[in-house]
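For reference, the structure discussed in these notes is given below.
A single protein chain has been omitted; all remaining protein chains appear in their positions.
Showing chain A:
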Amino acid sequence: MNGKNNPKKSPIERRKFLQMLGTAAAGGSILLVAGGLASRINRAEAGLYWQIDPAKCTQCGRCETHCVLNVSAVKCIHANRVCGYCDLCGGYYRSNVKELNTAAENLLCPTGAIQRKFVEDPYFEYTIDESLCNGCAKCVKGCTSFGNGSLYLQIKRDLCLDCNECKIALVCPADAISRVPLDVAYKLKDE
């Protein structure tokens, strides 16, 4: 009897079949593990963001000049619950200001990003126009040195490019910029 003509006989030997099966399983496992690890690493990287610790920030002014964006992704944030609502605000007026009014020559912010509205004598509510803020920290310095620090800097998530190496962090003299997880992406003072 010729085995080739026997319809019950498999075209591949059992041993070879098992070898191929083993090879495929081993290769697949390696690919699966490698893929899983890569995916996990990517997910972890993607979940970390650059942010400023206001407690460490020394208002050196480098956030304005060292961000890779034309206008820095660092913006001034105002904590209303911390603010004293003062008429004479160290973050709003320039040093030795002659008049307490909103004329440009009296104001500290170089871009006019801090605005205020009269609440009741002698209190004013301060707001930041984010589109004008360039992160220069002049107001933050004024508020921190004389007021209670309600103005502070944060990196805006919607503007930041999430560079692998943050150019500002590289030059920050206070080591105030670090990577933080998404759930604490902002370090807010009034939370």
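By definition in this document, contacts are C-beta pairs under 8 Å (C-beta built on N, C-alpha and C of every residue); 3 or more make two chains touch, one makes a residue touch a chain; residues count from 1.
Please note the rule applied: contacts and distances are computed from a predicted model.
For the chain that is left out, the UniProt protein name among "Cytochrome c oxidase subunit 1", "Outer membrane protein assembly factor BamB", "FAD-binding protein" or "ABC transporter" is "Outer membrane protein assembly factor BamB". Remark: the residues of chain A touching the chain excluded from display are 84, 86-88, 90, 93, 95-104, 107, 112, 115-118, 121-122, 124, 142, 145-148.
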